[in-house]
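The other protein chains are all here in position, but one chain of the complex has been omitted.
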Amino acid sequence: MTYLLNTWYFAAWARETTERPLMARTIVGEDLVIFRAADGAVSVLADVCPHRFAPLSAGVVANGVLTCGYHGLGFDGRGQCVANPHGPAPKAAQARAYPSVERHAAVWVWVGTPELADPSVIPDLGFIDAKPPEQRIEGLLHTKANYQLMVDNIMDLTHADYLHPDTLGGGVNTRAKMQVEKNGREVIIRWSADADTLPPAQNSLLPEPGHPADFRNEVYWREPGVMRQRVFFGPTGRLEDQGIDSWTMHTMTPETETTTHYFYCHTSDSLTADPTIAPVIEGFLHQAFAGEDAPMLEAQQRKLGDRDFWSMRPVLLNIDSGAVRSRRALDALIEKEREVVA
Amino acid sequence: MTYLLNTWYFAAWARETTERPLMARTIVGEDLVIFRAADGAVSVLADVCPHRFAPLSAGVVANGVLTCGYHGLGFDGRGQCVANPHGPAPKAAQARAYPSVERHAAVWVWVGTPELADPSVIPDLGFIDAKPPEQRIEGLLHTKANYQLMVDNIMDLTHADYLHPDTLGGGVNTRAKMQVEKNGREVIIRWSADADTLPPAQNSLLPEPGHPADFRNEVYWREPGVMRQRVFFGPTGRLEDQGIDSWTMHTMTPETETTTHYFYCHTSDSLTADPTIAPVIEGFLHQAFAGEDAPMLEAQQRKLGDRDFWSMRPVLLNIDSGAVRSRRALDALIEKEREVVA
Partner (left out) sequence: MTYLLNTWYFAAWARETTERPLMARTIVGEDLVIFRAADGAVSVLADVCPHRFAPLSAGVVANGVLTCGYHGLGFDGRGQCVANPHGPAPKAAQARAYPSVERHAAVWVWVGTPELADPSVIPDLGFIDAKPPEQRIEGLLHTKANYQLMVDNIMDLTHADYLHPDTLGGGVNTRAKMQVEKNGREVIIRWSADADTLPPAQNSLLPEPGHPADFRNEVYWREPGVMRQRVFFGPTGRLEDQGIDSWTMHTMTPETETTTHYFYCHTSDSLTADPTIAPVIEGFLHQAFAGEDAPMLEAQQRKLGDRDFWSMRPVLLNIDSGAVRSRRALDALIEKEREVVA
C-alpha cells in the first residue's frame, strides 16, 4: 500500500487553527505544523526544525513568525528562517512548506509535488458553506484503522442494519435497491426504498413516526477519501412536498497506514428548522461512529495487521460494489502517479 | 521455535463456553471463536469473517448460527456460510473450522491437519471428572512467558523451595530423592522424602502439623504441555492408612510464542472432606502461581527475548532432568511433524 500524493488532503477544521496559535498533525505519515502566518493565511510546514529536529509545534507564534522553542530560530509561513538570535539567518535553514488552502471550513494540504497543487480540484463541499456553523454538526474522530477500511464502511451502508440497529440501521438499507455508477472522478452509490420502515434516527424525524416512508440514501466518493452522503426521506408518496433532506460529509484522511483522521459534518433540514434537534442527532451519530463503527474497524485492522487487503482474498458480495469501485479508482490513480515518477 | 500442530490443545474450560454465548481466544498464534452450534456441540472457527475480516466474535449466536456483527453473514458450526441477508449464501464464504472435543470439563482444539484429529489421544484427566465442580479448584492464568518455560517450571519443583518458601517450598523438594523416567508418551518425574518437614501448604493439612512426614511428589508430562501432578503425604510411616492424596493439572497452552494460557485444576482428599479448606488452598495457589511464578517467568521471558532457549547455552544441573526430557520429547515430535510435511 501507498498513498496518493498529488491530491488535496482534508487536514484540519479551520476552526482548529483559530482556537490555538499552532497545531501539530500527522497526515499520510508526515508530521505537520499548522499555523497562521503574518497575512492570516494558513501555513503548513514540516513539524521539525532543520537545525536540531525539535518539533516546531513546541514553539510559539508571534506576528506570523513561528519560533522554535529550543534555540529560537524563527520561520515564516513559507518555511524560510527569518530570525536567528545567534547570527544571520541561514538560507539553508528552511522547513519544508506544503501548499495549503482554506476552503469549506477546512484546511486542505497538498503533500505531493508543489507545482501540481491546483485548488480548483478540491472537492465541492458547498453544502457546508451553505449553513452557519451553529446549524452544522461537525467533528473529528481518530481511529486506529486504515483509511480505506473506513471508506469501505461508508461505501456499504448496509452495515448500519447490523452494526447500528438502534440508530442508522434496522433493515431498510439491506432491503433497498442498490445502484452503483462512476461519473468522472466520482463513484456514486444509491440505495432506494419505498413504503418501508426507516432507521430509528430518520423515523423519529417523520411527521408521523412509524408510518411507511420513502427513503433515498446516496454516497458520492472522491479520491483520496472524501464522501458526501445525501439522505432524503419522507412519508410514502410525499417526498416532493414533505421530504426531509440531509447531507453528511465523511472524509477519511490517513494519519499513518493504520490510523485515520475521520472528519465529519452533518447538516439537515431538521437541524435548520429546530435547533433543539441537534443534540439528539449528535447522540445518534456519536453512538454509531464512536461506539460501534470505530471498535469494529479497529478490530478489522488488527485482523489485517500489516497485510494487504486484497492478499487476504475477501469473499465479495454484491453489497461491496461501491467499495470495490472506489478502491479501484484510487488504486488506478496511485498506479498512474507511480508511473509518472518512474 | 515452532509449535506442535497435530495435537490437542486445551483451549478453554467448558464452563467458559456456557457462561457466555461466544468467546474469542488465541492459541498457537491463531485467533479462534468458540461457541455452541445448533446441536449444543462446541464449535471452533477462525475468528475472522471471510467477507471483510471482521472478528466473528464481535457477532451474535442464535439457534446455533454465528452471525457476523458487521454485515450479517451467518455461519454454522462447521464454518459454512448458511445465511446472507443480501442474496444467496456464497459457498466460498467459509470460515476455517477446527476439530474440537469437549472432555474433562474442557474444550480441546486440534490446529493441525483435520483428518488426523483423533480424540482417543486426548490425555486422560479422569481425576477431574471424578469430582464435582464444587470440589475442584480450577482456573486460568494468562502469563507473558513462553509455554515451554512454564512447563520447565512444573517439571522442576525444587524451585518451590526458593520461590515459594511460605507455601509450597521450604526445602523438602531439594532434599528429596529425584527420579525421572519416560513411559510411552509420558515423562515422569518423582520426588520422594521420608521423615522430613513438609511445605507449609501440606504441613497445615497434617493431623499433627510440624511432626515428621513422608512426602511423594510426582509429575506426569504429556505433549504439548499437559501435566498431572500427584502429591501424596502423611505422618511418617503412615502413608498407607493416613496418607492424603491430591491431584493437580497444570496445562500450558501457547497463546503466542511469548504468552501462555495456564489452565490449572486442583483436587484433594482434604478438599473433599472439608469444603472450608478450599479458600485456604486457593490462597496458597494464588500466591504461588500469580504472585511468585508469573513474575519470575515473565522476567525470564524478557531476558530471553526472541532468542531460542538452547542458543543461550544454559548451564544444566541434575534438577533439570525432567524439564530437559520433556523438552526433548516435544522437540522430537515437532521435528517429526516437519519431516512429514517436507
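As written, the chains take the letters A and B, and residue 1 is the first residue of each chain.
By our rule, a residue touches a chain if its C-beta (ideal position, glycine included) is under 8 Å from a C-beta of that chain, and two chains touch if they have at least 3 such contacts.
As the structure is a computational prediction, the values presented were derived from the model and not from experiment.
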{"item": "Hidden-chain contact residue, picked from the options A:21, A:40, A:90 or A:119", "value": "A:90"}
{"item": "Per the touch definition above, residue among A:71, A:142, A:182 or A:238 touching the missing chain", "value": "A:71"}
{"item": "Subunit B, residues in touch with the chain not shown (by the definition above)", "value": "152, 156, 158-159, 161-163, 174, 295-296, 299-300, 303-304, 312, 314-315, 317-320"}
{"item": "Contacts of subunit A with the absent chain, listed as residue ranges", "value": "31, 47-48, 50-55, 58, 67-72, 84-87, 90, 92-93"}
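Following the convention adopted for this analysis, only the chains that are shown with their structure count from here on.
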{"item": "Inter-chain centre distance, subunit A versus subunit B - centres from mean C-alpha coordinates, in Å", "value": "48"}
